[in-house]
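The structure follows.
Of the protein chains in this complex, one is absent; all others appear in place.
Our next item is subunit A:
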Amino acid sequence: MSKPELWVIAERRLDHIEPTTQQLITKARDLAGNSFKTVVILLEATADHLEDELTPYGPDEIRVVRDDRFPTATDAEHADALQQLVETYHPNGILFGATITGRSIAPRLQAKLQTGLTADALGLRYDGETLIAVKPSYGDNIMCEITIPERRPQMVTVRPNTFVAEEAAGTAEVTTTTVTFHPVDRLQVTAATPVVNTATTVGDASRVVALGRGAASAAMVNHATQLAEKLGGRIGVSRPLTDQDRFTHDDQIGQSGNTIHPELIINFGISGAVQFLVGMQDAKTIVAVNSDPDAPIFDVADYGYVGDAQTFMTALLAQFN
């Protein structure tokens, strides 16, 4: 008996693979164990070789469909192609990134297949052949577990940066297959331009100095910039600080901002609201500085200092010099 297939739908972002795809491959391998076969579905143009960006992550198979219309295909055209593949191969589960693209194509495919789709999962596990997805709701105030007990495939979109991509040994078998492209002529993608964003973001930094409402002064920001430079990292902020001209939503950590997985995060003057914590609690080492000994941030911290953020920052910088 061949193993049931667990699919990851590869997403393209201009000429590259969107990083959530690689994160999902690592997670899928982990979920699959010896019971499932991990298959990445890649729709690309005839001259593309985006599979080269996927093989290092070690799925069992990369199934490629080539058509020059895919790079500018609309959601409905993608969903149509995927439906044909599902009806040929009958996967047990399908994972999409909960990116704008994934969240747009997956529900259309779900409607075609008349199956269930769990949105924006933060956790996944198999119980036998039932996929259990952990999903936040009510603005991350509530978590719930959702299953699709009776219908197949079990579909899930997974929040970007929830899992960490890891290269893996093993050689992925690259195969090609075909579908019939059914063009939808009432909708055209007439342009796609990269939004210029060259600055490294807090999401990429391996060391983060995080500032909250208790560390919002200009002096604090200035000192935090120096500390971040010394650590080779970046500043991140809690939501209230995005009101300052100096910070934008791109700098925000948390549910409605970035989910980050740095080696180190030092939090100054941040209380530790759940919406903040969900964005950073997977950091390897967490340090918290807060004047309130009962601040919830201390519950998730490895190292904590109770006291004034500015005073501690000054002492810390002095010893770095």
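FYI, a contact is a pair of C-beta atoms (placed from the backbone, for glycine too) under 8 Å apart; a residue touches a chain by one contact, two chains touch by 3 or more; residues count from 1.
Note that in this section contacts and distances are computed from a predicted model.
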{"item": "Listed names \"YjbH domain-containing protein\", \"MoaD/ThiS family protein\", \"Xanthine dehydrogenase family protein molybdopterin-binding subunit\" or \"Electron transfer flavoprotein small subunit\", with the criterion being the UniProt name of the chain not displayed", "value": "\"Electron transfer flavoprotein small subunit\""}
{"item": "Full-complex contact with the absent chain, from A:3, A:66 or A:112", "value": "A:112"}
{"item": "Residues of subunit A in contact with the chain not shown", "value": "13-14, 18, 74-76, 79, 99-101, 103-108, 110-112, 114-120, 132, 136-151, 160, 184, 186-195, 197, 207, 231, 263-264, 272, 274, 277-278, 281, 284-287, 296, 298-308, 311-312, 314-316, 318-320"}
